[in-house]
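Excluded from the complex is one protein chain; the other protein chains are retained at their positions.
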Amino acid sequence: MDQPLLEIDHLSKHYAVGRSWLGRGGGLVRAVDDISFVIQKGEILGLVGESGSGKSTVGRMLLRLGDQPTAGRVDFAGQDIAPMSQRQLRPLRARMQLIFQDPYSSLNPKMTVGQILEAPLRIHGRGGDRAARQRKVAEVLDLVGLRPGHAARYPHEFSGGQRQRIGIARAIILEPDFLVADEAVSALDVSVQAQVVSLLLEIRRRMGVTILFIAHDLAVVGYISDRVAVMYLGRIVELAPVASLYARPRHPYSEALFSAAPVPDPRANRQRILLEGDVPSPLNPPSGCAFRTRCAYAIPGCAAARPPLAELAPGHFAACIRPELELRRG
Amino acid sequence: MMRYLGSRLLQSILLLWIVSLIGFFVLYLAPGGPLAQFALTPGMTQEQLARIAHQMGLDRPLPVQYWEWLSRLLIGDWGQSYRDSQPVLAIIGSHLFATLLLMGASTLLAMIIGTWIGVLGAIRRYSIFDYLATIGAMIGLSIPTFWFGLIAIYLFSVKLPWFPAGNMYTVGDASFLDYAHHLVLPCLVLTLVTVAIWSRYMRSAMLDVQGQDFIRTARAKGLPEHVVLRKHAMRNAILPMITVAGLQIPTILSGALVAETVFTWPGMGRLFLDSLNYRDYPVVMGVLMFSAVFVLLGNLLADVLYAVADPRIRLT
Amino acid sequence: MSEATLPAQPIEDIAPAARFRAVRRFVRHRLAMVGVVMILVLVLGSFLGPHLYPFDDLRIDMRNRFQVPFMGPHWLGADPLGRDLMARLMTAGQVSLAVGFAAMILSTLVGTAIGAVAGFYGRALGGALMRFVDAMLCFPNIFLLLTLAAFIQPGVWTITAIIAFTSWMEVARVVEGQFKTLRERDFAIAAMMIGSSDARIIFAEILPNAVAPIVVAATLNVARAILLESYVSFLGYGIQPPLPSWGNMLNSAQQYLTSAPWLAIFPGLAITAAVTGFNFIGDGLRDALDPRLDA
Amino acid sequence: MSIQTTNGLARRRLFQLGGAGLLAATLPRPVLAAGGKAMKGQIIAGLSQEPTFFNPLMPHIEVDEAVYWAIYSPLWGVDEKGDFIPQLATEIPTQENGGISADGLTWTVKLREGVKWHDGQPFSADDVKYTIDLLNNPDFRAAKRQGHELVTKVEVKSPTEIVWTMKEVYAPYAAILAWTFIVPKHVVEKAASANDSTLNTAPVGTGAFKWQERVAGDHITLAGNPDFFGDGPHVERLVIKYIPDLTVMYTQFQTGDIDHTGLQGITADHYEEASKLPDRVVQANLVATIENIGFNLGKPQFQDQAVREALYYAIDKQSLIDSIYYGLPKATESYLPQQSWAFNPDLPKQSYDPEKAKAILDAAGWKPGADGIREKNGVKLSFLNSTTAGNHLREQAQQLIQQNWGDIGVKMEIHNLPPAVMWGDYWMMSKFDSVIVGIGFMVGPDPDATDYFGGKQTPAKGGNGQNTTQYDNPEVNRLLAEAASTLDRAKRTQAYKTMQEHTRHDLPFLPLFQYTLIEGVKKGLNGFKASINVQSNLWNVRDWSWS
Partner (left out) sequence: MTQPILSVRGLNVRFRGRGGGEVHVVRDVDFELAAGQTLALVGESGSGKSVTSLALMRLLPGEPRCRIGGRVLLEGRDLLYLTEAGMRGVRGNEIAMIFQEPMTSLNPVHRVGEQIAESVRFHKGLGRRDALDRAVELLELVGIPDPLRRAQAFPHEMSGGMRQRVMIAIALACDPKVLIADEPTTALDVTIQAQVLELLRDLQARTGMAMLFITHNLGVVAEIADRVMVMYAGRIVEQAAVDPLFAKPLMPYTRGLLGAVPRLDIFAKEKPPLTSIPGAVPDPAHPPKGCAFNPRCTHRQGGLCDQRTPPLEAAQPGHDVRCLRWREAMEAA
């Protein structure tokens, strides 16, 4: 278990915005700004943050969807995939997969479920002949809780939860090492959400796959993950095992996040830390600690330099220059 | 804003360059040539024709001719007509007013009528009016304009001599009423198409806006329906129409050409057709380039106006 | 409102296939059906009519020149050479409809190919292609069409090619737009994630999803091609006599507008009917294939 | 247009844009000009093409000549009967009056005194010399040099006398000069290149009308020249209005918007109706253009005279003229208009006789093949026929002829071309099979047609001319040379008549008919005279007047 599958090293992704076609003007959005972490084989790493925190960008960079990262390395099973071209990546595609947020747009409406699931097998020459491939499809459908007969149907004939299962089936049919679930349950109704979360856990149990689970819902992330990373404005501000983080967050932003999350219990303790204002623009982030402008504990020192991610307890990292703070959860 | 304009202008220049390449090579690679018009002059000889060709520079290699033409264009010299040896820009200039008058009048008319039809159609969606307006617009888009023009001439000029069948004014009169009188038929023909397009766009823009959340908000405020329509729906529906207007310029120009040929209107379309007949390359090229400039500037203007009218847009 | 307008949340064994839904919507579209009937009548009339109709479109019969419609042997009257107008309308219909169809196919193929490449690859290649499209769109299309028609040997094939050359851009734009959005859609990303080749993504994944707007654009292109052919022929640059087309029938009728107006009226009506028919069908298809109505 | 008539005028005045000046200009009132000429009213002439180029020596199109006749003057003109009338010259030089030397090589021309250019500069023999020299200047883009090339030495004896010598006797030269307008030296010289002088766009002449303005695409306004040396002009203003559509032109003639329909005039189908219009005078006048079917004799199908003859017999010429052209043009057998002094009226008349045509072909060995098309020695009687696309009546004629010929087993396919393609190499380098065209074969008012029939005049064979049918008959060549090199009208007439017999027999082209131009003028407008000797019937607009 303690063997890294992915090592992310000083990874950054910057976008130019509002620039004219001559390449002048505009600004630079630091969607992801110099992050480093490791994902262990077989673990589920949760990644939480509010919109604009860069969590989805991280997920896509680890899969190398889109362009090369601006800087940094992504070592996937010993290979740096950051600088590779899409063509070079093609063989590796069998080993890493993505589960999408929107169960409606992630399945090609013009293809049957069978065709959708067979495609990866055909492309990578797996699964033998047609009959064997269809057996494999049936098998996977069964694994995700659908009937083999569903292979002949089109995606629009399924409900959102069922489609998400099909998406998961496509992701796992090649038995990949690494899955990114990008807000995979956010669009689902609560009752269905639990089904999918359970399914993912089940798959991990059976296949030993490594998962990066991206979500904005702390509760769901906490439920599914082994470790959780909290992102704010393109940076990881805290990274810790679930138990440790949920018992005692060490970064004021995590504390605020926990306190803001509504708890479905009317008798719960409701002392909350209300953050003021909005997340600053990633075009022009504050100096030093990006969170200092909204932080209740900010001191002048926070503006000076960007705090590094420091190990404050075993395996518990936080990027805050005030490790002495006694922060509460919820 | 200035940077946006600058960048758009640069882009337009690039486009114009491609336009000039397409136009030039289409013209000059095609068979036939400007000499043919002189070939039938009594007493014309081959030798003489060759000499004329040489003096007009037609015997030089095509890229040389293109370069020559382009480099003059860059300093504002659009060349000279083969036909009347006047500067091309001056010729276009002298035909521009007629075309602008026709286009302007019909566009204005079409916008007023089309907006009205479109808005009404959207408000009373699926009503008889909407249905008739839809069918009417489809037929309007389908009628060959030149034929419609011919029929209009037959009916309103020949059978019932209400309107003149051609020209822009009576020589020696040229009063406002005289212009207006001549304008009626060509304007009618050109407006037919434009109204159809405009009302269809307006209707769908209005329908789009009516499904927007902020309309529901306006209703939830308890505002009277006419305020919701005018202040909230129409204001937002008309915005994209500015762009539509910009994009319609080539269509309207094409329509103007048709109307001008049918009604012998002394505008750019007529000039273009005559120049084509005479193989007056510089003028044909000039009109093509000019209309491209017109189209590009129109689009640019539409975009700028749109940005001015829509607070969401910042030109950068 | 989302709940109010889209109450359906399909569950197993209930939702009918979207394809059939689109077909049903199309069949229920009254205008589209009117269009289909109009086109059927025109196509059958043009291609079968001559076999059933007693007059030949080319036979000159000076005794019956300028015969007024419904007043003699020729149903719709006769032209200055005494040729039967109805027979000529039918032959002309073959030409005009064939040119319209052929130009549509050509322009749709070219437009789709260019639009697909530009939309899928974007950046330098796509940008360059789209600048070319933009440049072509700077010309009012009749200007460009006439320029070409005036210089090129007129004939059925050349006119078809010229019309196609001046009307593929809109298809290209539509397809480029589609590809640009569809390329970013999750299913296309998923296709890339499973290691599909570009060709597979373009043809197997994206193109089938872009078919609806292409079909709509293509239908409207037939209408436009027929209009353009008629206009070019009307100006004398198009299909040349003795081969009749609706446009060149109008061309020769123009001169007799006052003395024999029927020579201009009938071909004009034929063009209007054909174009209206295709526009109706296009409109119906647009409504029927609207993805917002599937869900 | 009904509201534009009399009672509308008062109403319109209220809305007058141009103010008093324009209004005043509109009202017809006699003006007694400085020169003592009584000029009254204006003439609006409609043309279906637009005159755009006003340097008469440079390449231009036919319609431009309408303006030249009003603005410029030649040394002498030619009237409707073909007689020369002195203009800038005081008399026509002939051998009889000593203007031309006995050997026919030296010409002496006396010029009118006191003639002024429109800009007030005096006209003199220098202008004439300048004009002839300019035509021969290799850097000048002259429209044509035919005849002028033979002039070797031009001498100005005095401001009113000029003398030149010719390399050889060339009879048509007087006629050519009747179409050669003299240009002002002082204006053209000012330009850096004679090709770019202001004459091109703002002409200065000695004619009866002065340049006033051109509204491109719409009309040209010319003002009466009070200092004109001749009689006239009788109107204050001549407006030449461009109306590209013949139907519209006719409508405007009907409603009185235009006083004269020029150039392509009124279409044949309107002739009857137009002749009945009140207060309008409509004339159908023959013009010099001969409609004919030309064969490319370089093609194997047409080398056999029997074929050409049979094709001629197979044409139903009279129904073609009667039905398509409303019986207005005149059937002809010659290339010359019947008004020409060299016209031969005694040529055998063609008759429509398809049986005879078949018999001729049978006799000559052209037998119908499997597909019904006649052939001989592997050559099929199947060919293309071309003309400029867009001429409706001719297209109808073409289709009628196609059917006529089809009836005798000859397949003709129609292959029409845009003018710019047709008159390019296709025509000049004899690339066609057959054509149907209307050609004015005369050189100006002279019946010389060497250009079209001279054996050395075929461009495809390196010749310099328009003999694109590649006709080469030694006897015809001899007659043409003979007729051009004598100034004796009687000898010339004889030679040309014989020559017409040859072309009628050889049939390098099938003469169909001589064109008619239907022109209308408003009643009360006097002076209109149709003439085959000029290219525009505005040639004598100086004499036109309102009664």
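The letters A, B, C and D name the chains in turn, as written, and every chain counts its residues from 1.
Just so we're on the same page, contacts are C-beta pairs under 8 Å (C-beta built on N, C-alpha and C of every residue); 3 or more make two chains touch, one makes a residue touch a chain.
Computed from a predicted model, the values in this text were never measured in an experiment.
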| item | value |
| --- | --- |
| Touch criterion as defined above, residue of A:G161, A:G234 or A:P285 at the omitted chain | A:G161 |
| Touch with the omitted chain, as defined above, among A:A77, A:V242 or A:A313 | A:V242 |
| Contact partner of the left-out chain, one of B:K159, B:R216 or B:R230 | B:R216 |
| Subunit A residues touching the omitted chain (full complex) | 50-51, 159-162, 189-195, 197-198, 216, 218-220, 222-223, 225-226, 241-243, 246-247, 256-268, 270, 272, 274-275, 278-279, 329-330 |
| Those residues of subunit B which, in the complete complex, touch the missing chain | 212-214, 216-225, 227, 231-232, 235-236, 239, 309-312 |
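Rule of thumb we're sticking to: only the chains that are shown with their structure count from here on.
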| item | value |
| --- | --- |
| Result of counting contacting C-beta pairs for B-C and C-D, higher pair | B-C |
| Geometric centre distance via CA averages, subunit C-subunit B, whole Å | 22 |
| Chain centre separation (subunit B, subunit D; CA means) in Å | 38 |
| For subunit A paired with subunit C, centre-to-centre distance based on mean C-alpha positions, whole Å | 48 |
| Subunit D, residues touching no fewer than two other chains | 247, 418, 420-421 |
| Residues within subunit A bordering two or more other chains | none |
| Partner subunit B, residues of subunit D touching it in the complex | 1-4, 11-13, 15-18, 22, 25-26, 42, 44, 50, 52-54, 59-61, 138-139, 141-147, 176, 195-196, 200-201, 215-219, 221, 239, 241-245, 247-248, 251-252, 255, 257, 418-424, 427-428, 439-440, 442-444, 451, 459, 463-466 |
| Subunit D contact footprint on subunit B (complex, rising order) | 31-49, 51-52, 55-56, 81, 83-86, 91, 94-95, 98, 153, 157-158, 161-168, 170-178, 181, 261-264, 266-267, 270-271, 274, 277-279 |
| Subunit C-touching residues of subunit D, taken from the complex the two chains share | 246-247, 267, 269-270, 273, 319, 323-324, 389-390, 392-393, 395-396, 398-400, 402-403, 414-418, 420-421 |
